[in-house]
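The complex appears here minus one protein chain, its other protein chains still in place.
Per-chain residue numbering starts at 1, and chain names A, B and C are given in the order in which the chains are listed.
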Amino acid sequence: MTRAGQMLETYPADLGDVDRQKLTQCIEACFECAQTCTACADACLSEQNVAELTKCIRSNLDCADLCDTTGRVLSRHTGYDANLTRTVLEACAAACKSCGDECARHGEMGMQHCQVCAEACRRCEQTCRDLITSL
Amino acid sequence: MTRAGQMLETYPADLGDVDRQKLTQCIEACFECAQTCTACADACLSEQNVAELTKCIRSNLDCADLCDTTGRVLSRHTGYDANLTRTVLEACAAACKSCGDECARHGEMGMQHCQVCAEACRRCEQTCRDLITSL
Amino acid sequence: MTRAGQMLETYPADLGDVDRQKLTQCIEACFECAQTCTACADACLSEQNVAELTKCIRSNLDCADLCDTTGRVLSRHTGYDANLTRTVLEACAAACKSCGDECARHGEMGMQHCQVCAEACRRCEQTCRDLITSL
Partner (left out) sequence: MTRAGQMLETYPADLGDVDRQKLTQCIEACFECAQTCTACADACLSEQNVAELTKCIRSNLDCADLCDTTGRVLSRHTGYDANLTRTVLEACAAACKSCGDECARHGEMGMQHCQVCAEACRRCEQTCRDLITSL
């Protein structure tokens, strides 16, 4: 079991009827996407054609920040607020969609780090939407 | 002029028809509220009745993270995405509303740091809503 | 290969003579520890004896922030600055040592989330020190 899964298992109070598997997957996807987007912004900076990648870098930075915050909010269960959770997940999914689209475009043109990043964004967006549905 | 205002003035490309005053106020309120909520979570931890303040601490931590990310997103103008901006502002306003309500309740019972924090949350929520309206 | 490993592999410029395995392990440990510490602070908040865990919660929050920032700094390679990297790694190792010690104490007394968190902190501290040595 991953550390995120272990932390859910050892939470000392009632977690309610949350779908633990979907929650764990979403937390892990958020932290992974935050890392990948941070790295992709930096990889874009080192490309010869950085001037054509400025929108991608900006999307990466926003998405990293949103995923980071969403991963943190989802890691907390005390005083759970379903409305706030949903709103944050929707903002995160929007950032992942936007960044995933931008990165996929560059990935198709051969930029490999953007291809990897697009996959992380798609994965994170999907886990956010799956979790929203299960709330 | 504040540093946030100076950074807007010296941005080298077109800012579009954003309301600069509302944007500056919202950026500043986000960073201020991130600090205040971080400090309020810690002040609650040092209260004798911390066991009654756990929901407040959790709201503080979420609100600090949301305000932090929102302040960062609003500080970027390259490749501006109105939909994402609006979604992030709505999540931030929701976190500020929730934390502000919680803190105001404790503030009325004499907890002064919660009173200060409730004011920061109200202010930040209002600047988010004003900015959404102006988008 | 993990996404963090793939991002290193696809970085478009020269990474210098960095030990890629140690770097990947440290990046992953930082993001994992940021998640674990965020979750442990929240789990402590839900314990009956939260009043005895306030120092632990504070250590968790500091450690989460340090690991988060360190994981981001290590995910960037453009304009690499060895001195800054070393200083940041030392601050992160110090936070992990301090939080790991605190959590281990509670873990020995049966608090399982603190036990899991202590392991994440030990692991992250070790990967930071291994990376410092290899710089």
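The definition used in the following text is that a contact is a pair of C-beta atoms (placed from the backbone, for glycine too) under 8 Å apart; a residue touches a chain by one contact, two chains touch by 3 or more.
Since this is a predicted model, take the numbers as computed values, not measurements.
Considering the whole complex, the hidden chain is in touch with A, B, C. Across C:Arg76, C:His106 or C:Arg123, the single residue that touches the chain missing here is C:Arg76.
Remark: the residues of subunit C touching the chain excluded from display are 54-55, 57-59, 61-62, 65-66, 68-69, 72-73, 76, 78-79, 81, 83-84, 87-88, 90-91, 94-95, 98. Residue-level contact of subunit A with the missing chain is found at 41-42, 45-46, 50-51, 54, 57-58, 61. One chain is missing from the display, and on subunit B it is touched by residues 3-4, 6-8, 10-13, 27-28, 31-32, 34-36, 38-40, 42-43, 45-47, 64, 68, 71-72, 75-78, 111-113, 115-117, 119-120.
Rule of thumb we're sticking to: only the chains that are shown with their structure count from here on.
Interface of subunit A with subunit B: the two copies contact each other largely through the same residue positions, with over half of all numbers used appearing on both sides. Of all chain pairs, the one joined by the greatest number of contacting C-beta pairs is A-C.
Inter-chain spacing, taken between the CA centroids of subunit A and subunit B, is 21 Å. In subunit A, the positions touching at least two other chains are 68, 72, 76, 78.
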